[in-house]
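With one protein chain removed, the remaining protein chains of the complex are shown where they sit.
The block that comes next holds chain A.
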Amino acid sequence: MSFVDILRGIFEGFDVTLIVTLLGLAYAIPFALVAGVLQHFSQGWLRLLVTILIEFWRSSPLIVLLYAFYYSLPAFGIYLSGIAVGAMVLGLNIGGYGSQSIRAALQALDRGQVEAGLALGLGRLDVLRLIELPQAITVMIPTFINLAIQLIKGTALVSLLTLTDMTFRAKEISQLSYDPVRIYSSLLLAYFIVCYPVTIFGRYLERRASEGRRSISEI
């Protein structure tokens, strides 16, 4: 098998990798935002509840979570597809990390920003939405991109739930051709081909976000 054939074979699993990634993001982004903001603002039992939820998803090994949800939920009468379980587990795990950087970014923001917003008569939610979050999210772009890449790489684990993603395809091809060196090198290359554009996109986002913040020396 030629290199190109191997890559073509691996990319037959690209659709699963892509779907799990996109669905995973659909879990990760809202979870990170809501959990991070709630942890920043809440007190008492609500804060405890949010913290427990975040820690559960963040501190458990992915592979254990995947198996636990995929193989034990049916015992409770809940049948979820491999893609559904994979996206949920990966998404909430990454979202757990993301929530911490949202909280950190909100905490790092100068208190004067909130005070200025309140002093103008804006409500607390408006201050969060129009003043704090836009600044926090701008600061977090590099972290977000990092987590997105983490998520893409994490999807390799769904091959263990018998989903035919890129990693699963590589294993299949490897079992047919007995050429692990070339096949797994190709798999490495395949993930690089998928992840690198995300890095470039992240740099573009950072450049755009920093456009308004040029220092006075650059005028």
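In this text, a contact is a pair of C-beta atoms (placed from the backbone, for glycine too) under 8 Å apart; a residue touches a chain by one contact, two chains touch by 3 or more; residues count from 1.
Note that in this section contacts and distances are computed from a predicted model.
Missing chain, UniProt protein name, picked from "Metallophosphatase", "Menaquinol:cytochrome c reductase cytochrome b subunit", "Amino acid ABC transporter ATP-binding protein" or "Thiosulfate oxidation carrier complex protein SoxZ": "Amino acid ABC transporter ATP-binding protein". Checked against the full complex, the candidates A:P30, A:P61, A:P74 or A:G123 give a single residue touching the omitted chain, namely A:G123. Touch with the chain that is not drawn comes from one residue among A:Q135, A:T155 or A:S186, which is A:Q135.
One chain of the complex is left out; on chain A, the residues touching it are 110, 112-113, 115-123, 126, 130-131, 134-135, 138, 212-216, 219.
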